[in-house]
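See structure below.
Our next item is subunit A:
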Amino acid sequence: MTEFSGLVGDFRAKVHRRARYVDQSKCTACGACAEKCPTRVPNEFNFGLDERKAIYKDYAQGIPSVYTIDPNHCRVFQGKKCGVCAKVCQAKAIDYEQKDYDVDLNVAAVIVATGYELFDATQIPEYGYGKLPNVISSLEMERLLSAGGPTSGHLKRPSTIRGEARLKELPKLIAKAEKDENQDGLAQLKQEQEWLEDHVHRFHLAKKLGFIQCVGSRDFRFHKYCSSYCCMHSIKEAIIAREHEPETESYIFYMDLRTVGKGFEEYKVRGAEVSGLRYIRGRVAEITQDKDLNPVVRYEDTERRTVQSLTLDMVILANACSAPRNIPQVARLLGVALDENNFVKTHPNRPLDTSVPGIFTCGCAQGPLDIPESVAQASSAAARAAEVVMTGGRALAV
Partner candidate 1 sequence: MNLLGIDEKRLRREWISASEGQRFAEVIREFTEEIRKLGKNPLIQREIAV
Partner candidate 2 sequence: MSNKMVGAVLMVGGGIGGVQASLDLAESGFKVYLVEEKPCIGGVMAQLDKTYPTNDCSACIFSPKLQTLAQNPNIEILAYSSLERLEGEAGNMRAVVRERARYVDKEKCTSCGTCAAKCPVRVENPYNFGHDTIKAIYKDYAQGIPPVYTINPQHCRTFRGKKCGVCKKVCPAGAIDYEQQDQVIELEVGAVILSLGYQLLDVARLGEYGYGRYPNVVTNLEMERILSASGPFEGVITRPSDGGHPHKIAWIQCVGSRDPGKGMPHCSSICCMASIKEAVITREHDASIEPTIFYIDIRAHGKGFDEYYERAKTDGVVRFVRCMVSRLVEDPVTKSLHITYVDEHGKLTTETFDMVVLATGLRTSDECRQLAERLGVQLNEFNFCSTSSFEPVQTSRPGVFVAGMFQGPKAIPGTVTQASAAAGASARLLAPARGTLTVKKEFPPEKPVAGLEPRIGVFVCRCGINIASTVDVPSVVEQMKEVPGVAYAGENLFTCSQDTQTDIKRIIQEYDLNRIVVASCTPRTHLPLFQETAREAGLNRYLVEMANIREHCSWVHMKEKEKATDKAVDLIKMAVARSRRLEQVQDHQLPMEQSALVVGGGVAGMVSALNIAGQGFSVDLVEATDRLGGHALQLDQTLKGEQIKPFVEDITARVMSEERIRVHFNAKIDSVEGFVGNFKTTVSTNGGEPVEVKHGVAVVATGAGEWKPDVYGYGTDPRIRTHLEISQAFTKKDSTVLNAETTVFIQCVGSRGKDRPWCSRVCCNHSVMHAIALKEANPDAKVYILYRDIRTFGLNEPNYAKARKLGVVFVRYEAAEPPVVEVGPKITVKVKDQLLKETITISADSLVLASAIIPYEGNRELARMFKVSTGQEGFFLEAHMKLRPVDFATEGVFLAGLAHYPKTMDETVAQAEAAGAHAAQVLARGYVDAPGMVSVVDEFLCRGCGRCVDICPFQVPELKEVSPGMLRSEINPALCKGCGACGVACPTGAAAIRHFKDDQIGDMIDAALA
Partner candidate 3 sequence: MTLANIIDSTKAYYCLDCGICTGSCPVSRVTPDFSPRLMVEKALMDQDETPYEDVNIWACLSCGQCSARCPSKIDYPDFVRKVRAEAVRAGKGGVTAHRGLFQGIMRIQTLNVKQSKTGWARGAGKISASGDTYYFVGCSPFFDIEFRNDWGLDVMDAPKAVLKLLNMIGIEPVIHDDERCCGHDLLWNGDIDNFRRLAQLNVDLIRNLGCKRVVFQCPEGYMTFKKYYPEVIGDHGLELVHFYELLAAELKTGRFGFNGLEATVTYHDPCRLGRQAGIMDAPRVLLEGIPGVTLKEMEHNRQSGLCCGTSAWMSCSSCSKEIQKQRLNEAVEVGAEVLVTACPKCRLHLSCALRDVEMPVKIRDLNDLLAEAVKA
Partner candidate 4 sequence: MSSDFDPKIIAFACNWCSYAGADLAGVSRMQYPPSVRLIRLMCSGMLAPSYILKAFEKGADGVLVTG
């Protein structure tokens, strides 16, 4: 959305639609294009744990069920010779000439449901996120657990996944180095190969998991608020991990376990009793790694008052629920106020009303929520919007 004006009942918005370089009306989502596309790109959807092509769909069940060319990677857009997708597309949907275009909309109400972004854990350097391969975010964990994810639900360690990928690459590089008679490089590569083979062999699945709560939440350096869902989220991930692999041991490092929803506390207890989760009260101070890339967490077990360090296979950070980075622009455009945390400010008595009549919000755009709450809010917001539509905004335009 690039422009916005008007009042309740009569908003005008200009929406900039980016070119997919695929004709939405023609694409049958057969996937032939992607299959043949020669360009591999790390898959953001799976947090780079696997790859997609330069023409892609976020996920199989993605809606709209249309493929999209990523012009940043597509060979054609890089000025190279290719056009493979255009050739293979039986629906002739590929259109390299497609342009971005603007759509003008006239709406009575607006619902801001921009959701949230994961807190960027690299801001906490002592957790080593981004540096230590086996320290991942809770959403990455979701992808690892997902049958539709990069590992088909096997809880492979990221270092192993990457190592395997690298191992595939290495023979080529070695061959090249041999050809170039680059002895130093060759030795290095061979050493790497040897190490990786050993590593991948020894560390396949992550069985000893650490879940670190409040990563960026309840932290005056970042977000003072509680992200609400993470405790349950981590417990859930730990339980699921155990379901996937009975040998999994999980440690949940928490400050307070906020299992405050319906059935949540029971879920937590079940986690401990059935799934063998261990809840350790203490926020982790730092994560380092040992020679085998095992993350080592150092923390104070505040119940025992001892400083411990624990070597794990993988650490999952319960990143805070942050307002999306671009939300201030959106808000500026809409004229809605944000709160101190950049969530959409809502009226105390009308929890879905923003500061602008006719603009409503729901879900994590206005603060951390779990799914049922989001859904509930969404319905309410819809109701509020419908009210506007029905009344032409009169009810609100006072």
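Criterion applied: all candidates are chains of the complex that A comes from, given by their letters.
Note that a contact is a pair of C-beta atoms (placed from the backbone, for glycine too) under 8 Å apart; a residue touches a chain by one contact, two chains touch by 3 or more; residues count from 1.
None of these values were measured; they are calculated from a predicted model.
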Result, touching chain for subunit A in the complex among 1, 2, 3 or 4: 3
Task: Name, in rising order, each residue of subunit A that touches candidate 3 in their complex.
output: 125-126, 214, 218-221, 255-256, 281-286, 288, 298-302, 305-307
